[in-house]
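All protein chains but one are shown at their positions in the complex.
As written, the chain order gives the labels A, B and C, with residue 1 at the start of each chain.
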Amino acid sequence: MLNKVLDSFDAAVADIPNGAVVMIGNFAGPGGTPYYLIHALARQGARDLTIVANTAGGVGLTLDYDDHRLLFQNRQVRKVIASFPFSTSASRPSIAEKQILANEVELEIVPQGTLSERIRAGGAGIAAFYTPTGAGTVIESGKERRVFDGRPHLLELALKADFALIRAYKADTFGNLVYRGTARQFNPVMAAAAAVTIAEVDHIVDPGELDPDAVVTPGIFVKRIVQVKEDPGFPRHPERTFQVRGQHQGKEA
Amino acid sequence: MLNKVLDSFDAAVADIPNGAVVMIGNFAGPGGTPYYLIHALARQGARDLTIVANTAGGVGLTLDYDDHRLLFQNRQVRKVIASFPFSTSASRPSIAEKQILANEVELEIVPQGTLSERIRAGGAGIAAFYTPTGAGTVIESGKERRVFDGRPHLLELALKADFALIRAYKADTFGNLVYRGTARQFNPVMAAAAAVTIAEVDHIVDPGELDPDAVVTPGIFVKRIVQVKEDPGFPRHPERTFQVRGQHQGKEA
Amino acid sequence: MKERLSREAIAMRIARELFDGAVVNLGIGIPTLVSSFVPEGMTVIYHSENGMLGFGPVVPAEDMKELADIDLVNASGQYVQPKPGMCFFHHADSFGIIRGGHVDISVLGVIEVTDHGDLANWMFPGRGVGNIGGGMDLAFNAKKVIGATEHTTKDGKPKIVKQCCVPLTSPGCVDLIVTDISVIEVTPYGLLLKEYAPGWSVEDIQALTEPELAVAKDLKEIELV
Partner (left out) sequence: MKERLSREAIAMRIARELFDGAVVNLGIGIPTLVSSFVPEGMTVIYHSENGMLGFGPVVPAEDMKELADIDLVNASGQYVQPKPGMCFFHHADSFGIIRGGHVDISVLGVIEVTDHGDLANWMFPGRGVGNIGGGMDLAFNAKKVIGATEHTTKDGKPKIVKQCCVPLTSPGCVDLIVTDISVIEVTPYGLLLKEYAPGWSVEDIQALTEPELAVAKDLKEIELV
């Protein structure tokens, strides 16, 4: 019988080989970032990795914490494909930034919408697509330009990975996933685009415990599930819902 | 203040002009088909319509009922873009089928995955994409072929519409939508691909009554909402959830 | 006495190709019957084009009044039952699953199939029209495509041919052909006869098959369970 639940983060990443392409869910802080899987991969030590993620780690938005900057610190990364690879603070450059500027790590910088769409295309069997974003900018370099409806577009290729490390809120044992708030971000598209998707989750429940109309990632995309059993200490109230009722107020925001 | 809720299906479709491109949620039976909006459009009488839908109506799967075959019956359709345009029964050809074979209605037949992806592309600002589906078949005719990773692909163009008639389960007054089971089908992608999306729903609730993690169609895609107030008499138990618990049985299916 | 297998027996043989955890899409006709023959204890996850994975059995005729629901149908429009662990998604995501190669096995009906694995199954030859539906995406993109068919047409003509006369669903897509008299693998070198129905000889089968059949070293009688 199918069994996707593993006990340890280390076991879950043990077979990631040198040279693997690894996608990592990540956006502006720890929400939706597979913190424990990243630490396990840092311990595991695979080298020459290509990392596909929104940032290259350690960009310094809001919280300073050990995200996939650890992999750069350990010199495990050969190439990074990201939209936001540099620190937001000139005075505190990230580790990846130094390595990129020293030509120790190769950078492919991609507009965020194109990055998420290339990953979505990888999962959905679309080889390539035309987007208007980037035409007439440095992003156009080396790409095919083509006009549709009078507007220039660029041809962008699908992105796939050997492994995806993702973070979700609840999984059932089949691998069906739901997310919490903005922690969803890149995780569902990465789940579909990797040969082996590994999910770090708050809760593992029996099939039938998730509302089938509300499942975001179908279980078939998820090969391994590991439950978080300690508190990493980030500001978070996972027991709370974001569903709030009451008078809508136009003013606030 | 925003007000998207209308009292009548007739009012909701009143401004659909002759020659409009209209997407209609539809798949294998009445589930997810905007039955009352279709009837209202039939009464309204707009002509020379281009209909984008999975079928051309009246294909005879399971239930025989008045879907958008009404629009063909009324001779309101100039062209149909569909994946499953013909009746499943040779002895009971559909109205659209007769009109297509008599060259009274133009047919663009599209593989179902390409149809849904073209609509998704229309909503998501992707001008065109390469899919393997159809290369080396009649579908290739007139299309650009290109090889990616050694495999031939076809260039397919985005589809957009002037109006989308869709069916959902619950809407809040902002237009956020959730669906019920397989009644979801094409509706969410069509919602995003039309200039004016009109949703026929079972229930209208206040903002905050839908779980924001479970909303499928963001309200910004929906311009008009009309609640169904009568029972069309289809086999249906809308008060039931499809969430079932209990021992998983490998045998059944 | 050369008996042909029933449609159920063809489905039973195809069920032996399934495996634990397999994501399976069953087309209309014989393919639909396959789900009745999944071995005890094996988890097979059914995919339906209209945006559903992991659903339960078709609603039996006697429970129709109580259980039929237009919001829970398979791609053939049949009413099905909910099952723990199922999930729903929209049509574009559903075909993303197919096109992205996430369907392990697609079982499709056959009008004609060639020794190159070319499949034709969408155009109704008598009517000059056809429904492409979701079959073309499945034929092109499923990891393994199994053609389920009677070996010959009603008037005895081969359905396994050198070249399709009706428009293709997909060139070179079929991996395995299971008929009422044989199991044939489509290899890069042509067709390989692997199993025969009880009482049928290689020559009998070849006589009803247009392209040449190579014979597997381990040729054997079809085992249904």
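Here is the rule we go by: a contact is a pair of C-beta atoms (placed from the backbone, for glycine too) under 8 Å apart; a residue touches a chain by one contact, two chains touch by 3 or more.
Quick caveat, the model's predicted, so the values are computed rather than measured.
Asker: Give me the visible chains that the unshown chain touches, in label order.
Answerer: Hidden chain contacts in the full assembly come out as A, B.
Asker: What is the set of chain B residues that contact the non-displayed chain in the whole complex?
Answerer: So the residues of chain B touching the unseen chain are 1-2, 120, 122-126, 172-174, 176, 192, 206-208, 210, 212-213, 215, 218-221.
Asker: Residues of chain A in contact with the chain that isn't shown?
Answerer: Contact residues on chain A toward the absent chain are 27-32, 54, 59, 61-63, 83-86, 88, 90, 97, 100-101, 109-114, 116-117, 119-120, 131-139, 169, 179-189, 216, 234-238, 240, 242-253.
Just so we're on the same page, only the chains that are shown with their structure count from here on.
Asker: Can you identify which chains form the pair with the largest number of contacting C-beta pairs?
Answerer: B-C
Asker: Distance between chain A and chain C based on Cα centroids, please, to the nearest Å.
Answerer: The answer is 37 Å.
Asker: Touching at least two other chains at once: which residues of chain B meet that condition?
Answerer: Chain B, residues with two or more chain partners: 117, 131-132, 179-181, 184, 242-246, 248, 250.
Asker: Chain C: which residues touch two or more other chains?
Answerer: Only 41, 43, 82, 84-86, 88-89, 92, 95-96, 98-99, 141 qualify.
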